[in-house]
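With one protein chain held back, the other chains of the complex are shown just where they sit.
Let's turn to subunit A:
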Amino acid sequence: MDYDFSEDVAKIWPALLFIGGFVAVVGGLLFVLDILPRWGKGKERLHMFGFLGPALILLAIGLVYPLIRTVTLSFYNNTRGKFVGLDNYTWIVTNDDTLIMLRNTLFWVVCVPLLATAFGLIYAVLVDKARGEGIAKSLIFMPMAISLVGATIIWKFIYAFREADQEQIGLLNQILVWLGMEPQQFLTSSPSNTFYMIVMMIWIQAGFAMVILSAAIKAIPAEIVEAARLDGASPWQMFWRVTMPSIRPAVVVVTITITIATLKVFDIVRTSTNGNFKSSVLAFEMYNQAFRLSDDPNGEGRGAALAVVLFLLVVPVVVYQARQLRKRAEIR
């Protein structure tokens, strides 16, 4: 092994330097705050600046200012450019490619939350109180821990394609061959490629749904379950009359959380097709316009407009979720 680590080790020093500096500054800050006047109205203002100030400054630079800037930028063609009014937005809804992109986004947002929640729910109910429940749940939940890039590579291997006269190395094409069909290029034909990518997202998100719904199922009061069983309820009745009504709020929260994650899906599309073969989605197109096509004079403005559209789509969903959560807190 002749790998030379010295260059890599050199990269760690700046990191250690910054962490050290950070610790020194924060430690010094806490020390100074300690010798300042103590508690009491008015006197706590200095402490407020000390504790809250750094975070607020970072939030102002890193989120609040960019937010405002992106909104204004969406009415310009680029960061140095001229005011173009609503041109960027009309481009989104009139251009053929962006319309396909919006359609794909719709496919994603409809399919992923529904199917991921459904699979998660079914699995959570089936393995509840079963032997080996912990391991069974870990298996489904594992995809949630790995990167979306890694997950996409896993699935690209499943979809791998070889000409019909060669031996298949992708499982799905091999199954097609076993069934006597022609092998296919799953990720290159639109619109079906979107659905093959949607499968990846369902595979990842079902674990999330399962863990949360499983916790909700376990929180159903034992008396209710017992009473239903004494009345002779079948498992089917049990599910629809006892389990479902009890966990409905959790189902809503899970569906919404997955919807938001799906609206922002980027890694899967970028790693699977790089947005080619008419497979782009909103969050990918935003990146594509703003950063990849940087020689396009309209790129940044259009990217900003796409970000604003994404924001506007996320907001009502989050507001709905916040209200659901509050409702649930009130019931408790």
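Assume a residue touches a chain if its C-beta (ideal position, glycine included) is under 8 Å from a C-beta of that chain, and two chains touch if they have at least 3 such contacts; residues count from 1.
The criterion applied here is as follows: contacts and distances are computed from a predicted model.
The UniProt record for the undisplayed chain lists the protein name "Sugar ABC transporter permease", from the options "Spore maturation protein B", "Sigma-70 family RNA polymerase sigma factor", "Type 1 periplasmic binding fold superfamily protein" or "Sugar ABC transporter permease".
One of A:Phe157, A:Phe195 or A:Trp240 touches the chain omitted from the figure, and that residue is A:Phe157.
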